[in-house]
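The complex appears here without one of its protein chains, the remainder shown in place.
Showing subunit A:
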Amino acid sequence: MKQKCKFLIVDDNEVDQMVTRTLLKKKLAVEDVSQVRTGSEALEWLKVSGDTIGECLIILLDIQMPEMDGFEFLEAYEEVDESVKHKTTIIMLSSTLDPTDIRRATDHKYVKSLFSKPVPTGLLDELMGAQA
């Protein structure tokens, strides 16, 4: 298991942020969790904190957010520094039922997987285990 991975939660819903953070902590014992509210804040975070990532970063990305939504973030993510992208895994976390959104997410080259909220810690653990 990749215990040393850092997490970044990108979600505008404060309740969902808290739920995800607490579930990661209680079920997977993940302590190093950052959180931002929009896609643009996430980009800013990557720019500022990109060097502090350490071994790896997992971004849990919501789709529907004001300002810059999940897909707009993914477009802008293209420009992010290769050294950061290399260490980063993006997992989309949403309650969407829109087949267009689901297809766009699962087909996207930067998206490892699409999970439905609340974060399925079991699946996430498996995914990280498979990567390790």
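Assume contacts are C-beta pairs under 8 Å (C-beta built on N, C-alpha and C of every residue); 3 or more make two chains touch, one makes a residue touch a chain; residues count from 1.
Assume contacts and distances are computed from a predicted model.
> Suppose you had to identify the omitted chain by its UniProt name; would it be "histidine kinase", "YIEGIA protein", "NADH-quinone oxidoreductase subunit J" or "Carbon-monoxide dehydrogenase small subunit"?
The UniProt record for the chain left out of view names it "histidine kinase".
> Looking at the full complex, which residue from A:Glu31, A:Glu67, A:Asp81 or A:Glu126 touches the chain that isn't shown here?
Considering all chains, including the one not shown, the answer is A:Glu67.
> In the full complex, which bits of subunit A touch the chain not displayed? Write them out.
12-16, 18-20, 22-23, 26-27, 37-38, 64, 66-67, 95-98, 100-101, 116-119
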